[in-house]
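Sending over a structure as structure tokens; questions will come in a sec.
One protein chain is absent from this view; the other protein chains keep their places.
Entry: chain A
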Amino acid sequence: MTTFVDYSTGEPVVDHKAPPGPVNERWDKRRFEAKLVNPANRRRHTVIVVGTGLAGGSAGATLAEQGYHVVQFCYQDSPRRAHSIAAQGGINAAKNYRNDGDSVHRLFYDTVKGGDFRARESNVHRLAQISVEIIDQCVAQGVPFAREYGGLLDTRSFGGVQVSRTFYARGQTGQQLLLGAYQALSRQIAAGNVEMHPRTEMLDLIVIDGKARGIVARDLITGRIDTHFADAVVLASGGYGNVFYLSTNAMNSNATAIWRAHRRGAYFANPCFTQIHPTCIPRTGDHQSKLTLMSESLRNDGRIWVPRAKGDDRPPSKIPEDERDYYLERIYPSFGNLVPRDIASRAAKNVCDEGRGVGPGGQGVYLDFADAIQRMGRGAVEEKYGNLFDMYARITAEDPYTVPMRIYPAVHYTMGGLWVDYDLQTTIPGLFAIGEANFSDHGANRLGASALMQGLADGYFVLPATINDYLARNPGHEPVTIQHPAVQEALAETQDRLNLLLSVDGDRTPDSFHREVGELMWEFCGMARTDSGLRKALERIPQIREEFWRRIKVPGTGEEFNQSLEKANRVVDYLELAELMCLDALHRAESCGGHFREESQTPDGEAARRDEEFAYAAAWEFTATGEAPTLHKEDLVFEYVHPTQRSYA
């Protein structure tokens, strides 16, 4: 028997959809070359969309506006609650309203560089081009962005860039953008163009003759397991950060839709590229169920510091200026507190590892607004960050206007996801992945305010153009019936899995296993990774999995509202995905972006990329549970932004 680390390398995977030629003409060219579906024929096509966040909500609304019959799913009780709603800071767009030197090319350049040269140039350029249309679209929908007194839109700057291109709605930009998409979707639901299934969770993908043709889903109220058929399936189910147990994701965000699609043949790319966000509220104890982000926009005006001396436990107000170490400003003088997230997180970890961390357990650094309050006045700070300060005060019972905030990095976003081509199609024809669920645009590290941009670019503009081409080329799908063997197999597998979970009747809760695998991942596949640590994790995960199937306890039945069953079923998938993440991290023996391998660093402790060996996206093909997957490499070619060692000094 081969072990999980004995993976084999298969044929390279290639994106055939991005046309050749100048990068700024590729999207126009692709749209022109893509086949169209006659408007009269669109209503004969059914498209399933899983998820109603920024990507899914905008895609569902736009496909329905085009005339397709959309069947959409979310696990929440309403499409308005998808976790995009929690995004705080803003959304980037190369509008150059500030006249500060911004351009589409600069946003493209910043995103490729910020991603540490592990993203596909064609996709990133398209994202930058579309960014300007997104702002127009959202304003037309009534999204109440922050405005100046003259009535024009306000912008602010964000980590990793030197222009002010981030549009925002106080600290609730994600909420406002999501409600815009939700309202557009609601209009289509009312018009009968979208059949919405809330409180319904996708549990498997149905693949017939090699094409995605439907899903198996469970009604979370009645427990009924049903099949839904379509001509194409779009996964917009978000990222997989909850593998780590503690993250800034919503409690029910999960990896099941993408993992089940992976098991059915969709390649999973760069699973180890996870983003640890530098500004989260530190944890308080073992009861902690999730971590809360404090928007990165706070780094615009807050200054990050720790005491110069180890173990200095004086309260912050008693530490004089010259005994403080504003370490980001010291190490990175030109970007200062606005270095990209991966760099800020690792720097925080380093100072805490040195014993200079603050707060309980020394797992925190100060984010201090004293200078900003002095400079701008308390009123201006309140106007800009009021709701974030309130949130911090509520959670910690400390007043950030008078005592510096304490922050610590936490898992926030996953750059990896299902491998997609330029059309956002996975390796299963007819299966598309958009938003955080795919791997496409952020490389090894995502810049702040780019997730909202990507979700909406994919959903409003990219997918609605590219899915036409697939549907036009596959006009006469045979109707699928429930009797089809592939449908019966998917149904039976789902039912068997749930029955097994209910029948073990062991002595451990789903949460206890989730916590165990999450802690293991944080320790060995978190902010810093080593060969030996990853091997340890890879040894341990199958043991946890084995124990899970022996000791799991799920009360109740499958034919009712059963949150323990939902949870246990998600943990099943985390226990497999975690293994792939560790293998991917192990095989990538370089440091890049959010993936820091201790063996690969520069003499001054920065990430050392190894382009000769690793300038590729790693797309993994599933074989069987616990068995070595097959690696397919997509070589990344940089024609416009030449890889350099990132420097923010």
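Operating definition for what follows: a contact is a pair of C-beta atoms (placed from the backbone, for glycine too) under 8 Å apart; a residue touches a chain by one contact, two chains touch by 3 or more; residues count from 1.
Note that contacts and distances are computed from a predicted model.
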Fill in the blank from the handout: The chain missing from this complex carries, among "Succinate dehydrogenase/fumarate reductase iron-sulfur subunit", "Branched-chain amino acid ABC transporter permease", "Sarcosine oxidase subunit alpha" or "ABC-2 type transport system ATP-binding protein", the UniProt name "Succinate dehydrogenase/fumarate reductase iron-sulfur subunit"
Practice task
Have a look at A:Q183, A:N474 or A:T530 and name the one touching the chain we're not showing.
Solution key: A:Q183
Fill in the blank from the handout: Only one of A:R42, A:H69, A:H83 or A:H228 touches the unshown chain, namely A:H83
Completion exercise
Of A:H16, A:K318, A:R394 or A:H642, the residue touching the omitted chain is A:R394
Fill in the blank from the handout: Interface residues of chain A toward the undisplayed chain are 58, 61-62, 65, 76-81, 83, 85-86, 95, 97, 133, 135-142, 144-153, 169-170, 172, 175-176, 179, 182-184, 186-187, 189-190, 198, 221, 248, 250-252, 284-285, 287-290, 292-293, 391, 394-395, 397, 460-461, 464, 507, 509, 511-512, 553-556, 560-561, 563-564
